[in-house]
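Please read the structure below before turning to the comments.
Removed from the display is one protein chain of the complex; every other protein chain stays in position.
Going in written order, the chains are labelled A and B, and every chain counts its residues from 1.
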Amino acid sequence: MKNGKKINSAVLKDYLTYAAVALAFVVITILDKQGFINNSTRGLLVPICCYIVMAVSLNLTVGILGELNLGHAGFMSVGAFSGVVASLSLAEAIPNPVIRLAIAMLVGAAFAAVVGLLIGLPVLRLRGDYLAIVTLAFGEIIKDLINALYVGQDSAGLHFGFNFRNNISSINDLHMEEGAKAIIKGAQGVTGNEKLATFAAGFVLIMITLFIVMNLVRSRAGRAIMALRDNRIAAESVGINVTKYKLMAFAVSAALAGAAGALYASNYASVKASTFDFNQSILILMFVVLGGLGNIRGSIVAAIVLTILPEALRSFENLRMLIYAIVLILVMIATNNPRVKTLISCIIPKKKGGPANE
Amino acid sequence: MKKNRILAVLLSMCMAMTLLAACSGGSDETTAAATDAATEAAGGETEAAGADNGDAAGTASGTFKIGGIGPMTGDAAIYGNAVMNAAQIAVDEINAMGGIQFEFQPEDDEGDVEKSVNAYNTLKDWGMQLLLGTVTTDPAISVSAEANNDRMFMLTPSASSLDVIDGKDNVFQVCFTDPNQGSASAQYIAENGLATKVAVIYRNDDAYSTGIYNTFAQEAAELGLEIVYEGTFTADTATDFSVQLTGAQSAGAELVFLPIYYTPAAVILTQASTMGYSPIFFGVDGMDGILTAENFDPSLAEGVMLLTPFSADATDELTQHFVSEYESRYGETPNQFAADAYDAVYIMKAALEAAGCTGDMSAEEICEALVAVMPTISVDGVTGTGMVWSETGEVNKAPMAVIIENGTYVTP
Partner (left out) sequence: MVFLSYLISGLSLGSVYAIIALGYTMVYGIAKMLNFAHGDVIMVGGYICFIATTNLGLPVWLAVILSMAACTVLGVVIEGLAYKPLRQAPALAVLITAIGVSYFLQNAALLIWGANPKMFSPVVTGTLQLFDGQLTISYVSLLTIAACIVIMIALTLYINKSKMGKAMRAVSEDKGAAQLMGIHVNRTISTTFAIGSALAAVAGVLYCSFSPMLMPTTGSMPGIKAFTAAVFGGIGSIPGAFLGGILLGIIESLAKAYISTNMANSIVFAVLIVVLVVKPTGLLGKYVPEKV
C-alpha cells in the first residue's frame, strides 16, 4: 500500500511539472502580448528552451545513467547542422515554416541519435573519467568534421564535400550548377539561415522532452538504467542487459539534444561548428550539476537561472564574467558544503513537514 | 536526506535568483534614471544650441543613442576592446564640439552569436537608435539579420565578410570586404614581382581568413603566381606553426602570404625566426597591430609587407591626433580595429547631419533616412580619405601597401 502511494505521488509530481511548464508558457505569452516583456528577455526565450532540453537530456546520461558526458554539445551540433540542411534544402518544397521547423527537429534528432549510438559503443567498455575523456574527444572530432564539411544544393539535389587536405576551400569546389545555393560553407558554417524558431516550438519541444524522459525514468527501462548506475555488477547479475539499456539512454539523450540543436540553429542567421565546443558541453553540464543529478525539475530551473544570469549581470560591464564565476563557485560551495548547508537550513525553516522526507 | 539536499539546492538557487534580480533590478532603475536625466539635460542643451546657431548648415540635432557590440572578454577581446575604446574617444570628441550629441553604450558578446543577439536585444531595451558593430564576422551575420528585420541602422567597423551586408540594405561596413583584399594582395605581389612561388597560411575556421584566401588563390592563378604550399590552422591549433612553416620552407616558397590577424601572425614570425626561415611575409589589414603587441620584437617583423588602410605612424594631423589621444587614454597604440571604429562614429555623424536627423526620431526613421544618404556622402577619416559607400554597404577606399622597417611602417 505504501508503495502504491509513493508511485502516485511521483506521478502527481510529474503532472505538476508539466502544469508548471505550461503555466509558465501561458503567462509569458500573455505578458508578451500585453507588451510587458522587454526585448532582451524575449530574445532569451528560445535559447532558454534549447538549454532546458539540453540540460534535461544530459541529465538522462549523467544523472540517471550515471556516466559523465563531456561532449553533449557534439550531439547538439549534429542536430543543428543536419536540421539546417533539412530546413534550407526544403525551403522551396515546403514553404510553411512550422512544418519545416518540425522536420528540421526530427531530422536533427534522427542524425544525433545515430551518432549517439556510435558514441555509445565505446561507452560499454569505459567508465568514469575515461568515458568522460572519450565523450570530450568525440565532441571535438564532431566539431572538426563539421568544420570541414561543405554542403550545397542545386537542381540535381544536395552536394557534399569534405575538406580533408585543403582540397576544398570554397563552395565553388563542389562543382555545382550556376546559381546553386550554399548551405554549409565549411568552417564558416551556415551564413544564410532562416529564422524559424519560435517560443511556442521551444515549449512543445520541452513538453515532448519531459514526456519522454519522465516516462522513461518511471518505466521498466528507466529502473533498469538506474540500477546500472547504482550498481552495475548487481544489476547485471539479475539479468539486466547492460548494452541495451546504456545504448538506449545514450541514444535518447542524443536525439533530444539533436532536436534542441536544430531549434537553436534555426534561431540564428549564422551557425558555426565552433559554437558547439567543449565550453558549451561544460555549460550544459553545469546546469545539470547545479540543478541536482537526476533531478529533472532542478535542471530546468538551473538552465533558466544560468542563462539569465550573465545577461542580468550586464550592468556590471567588465566585471560581469568575474562575478559570474564567483557566483558559480559560491553556489557550488553553498549547496555542497555540509556546514554551510546546515547554516542555510537553520536560517530558512523547511516548508514541508515530515512525509516528503521519509 | 536526498530530498533535503534537493530542497537546499532549490532554496539556495531561489535565494541567488532573488538576490540577483534585486541587484539587476536596482541597477536598471538607476541607469534608466541616469539616462533620463542625461537626455533631459542634453535636450535642454541642444535646444539652447539650436537657438544659438539656428542659421548653421547642420540640421541634425539632439542626442542619439549608439549601441556598440563586440567581444570584450574571451579570445577576441583585443578587437572588441580596441573598437569600444576608440568609439568612446570619437563620441567624447563629438560631444565636446557641441551640436550633435551621442550617447554610447558598449555591450560584450564574447564573439559568440547567441551572446551577440542577446546584447543586441539588451541595447534595444536601452533605446539604441544606431548600432556600431558587431566587431567579429559570425555574430555580425546574425545580428545584421535581426537589424535588417527591425530596420536598425548598422555600421560595422570590422566585420568584413560579404555575408554581413549581403541582401541587407541597412548594413554598412567601414573595413574592406574580404574579396577586395585577396585580389589586391595578389595583384600587388605580381605587379611588383615580389615572388613567383607563394605559400599561404590561413585560418580555415574563420570567414575573414578563408574569404581572403579564396580570392587570393583565384587571382594568383590568373596572374601566374604559383601557390606551392597551403597551410591551415584553426582557433584550437593557433599556437604552433612549426609544421606549416617547415612545409612552406621545404616547398621552396619565396613569399608567405598571411591573410590572418596579427596575433597568430606574431607567433608565425617568431617561430619562423627560431627556425631560421626568412621569406618575405605579406599580410593584410588584420596584420596591422603586430607592432603594438606588448614586448613584440620589431626586428622579427623587419621587411614584412602588408596592405592596410591605417597606419599609426602616418603623419597627417587626423591620425596623429587620434593616435596620441588613444595612447594617452589607454596606454596603447591603436590598431586598425580602433581606427575603423573611430571613423565609424564620425561616419554616423556625417550621415546623420546629411540626412538632417533629430534625436527624437525613432530607430526606424533614422535607419530609412541614413540608408538613403549613405551612398551620397563622402567621409575623410583615419582609415582613408574620401570614403564612399555603395548601396550594398561596401566601402570604397584605397588600401595602402606598407613595409615594416625599424619598427615603423614605410611606404615603399
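Remarks
Simple rule for what comes next: contacts are C-beta pairs under 8 Å (C-beta built on N, C-alpha and C of every residue); 3 or more make two chains touch, one makes a residue touch a chain.
Source: prediction; values computed, not measured.
Of the listed positions B:Asn95, B:Gln218, B:Thr237 or B:Thr392, the one in contact with the omitted chain in the full complex is B:Thr237. Only one residue in the set A:Ala137, A:Leu158 or A:Ile344 touches the chain that does not appear here, and it is A:Ala137.
Residues of chain B in touch with the missing chain: 72-75, 77-78, 80-81, 204, 231-234, 236-237, 239-240, 242-244, 246-247, 250, 263-264, 266-267, 270-271, 274-276, 292-297, 332.
Residues 62, 68, 122, 125-127, 129-130, 132-134, 136-138, 140-141, 144-145, 147-148, 163-166, 231-234, 237, 278, 282, 285-286, 289-290, 293, 318-319, 321-322, 324-326, 328-329, 332-333, 335-340 of chain A touch the missing chain (whole complex, contact as defined above).
Definition applied: only the chains that are shown with their structure count from here on.
Between chain A and chain B, the centres computed from C-alpha atoms are 33 Å apart.
Across the complex, chain A meets chain B through its residues 38-40, 42-44, 47, 140, 144, 147, 163, 166, 169-170, 186-189, 191-192, 195, 264, 268-275, 290-292, 295, 298, 301-302, 305, 309-318, 320-321, 327, 331, 334-335, 341, 344-345, 348, 350-352, 356-357.
Interface residues of chain B, counted against chain A in their complex, comprise 1, 3-13, 16-17, 20-21, 23-24, 27-28, 31, 72-73, 106-108, 112-115, 117-122, 124-125, 138-139, 141-142, 144-146, 161, 163, 166, 204-207, 210-211, 213-214, 217, 230, 232, 234-236.
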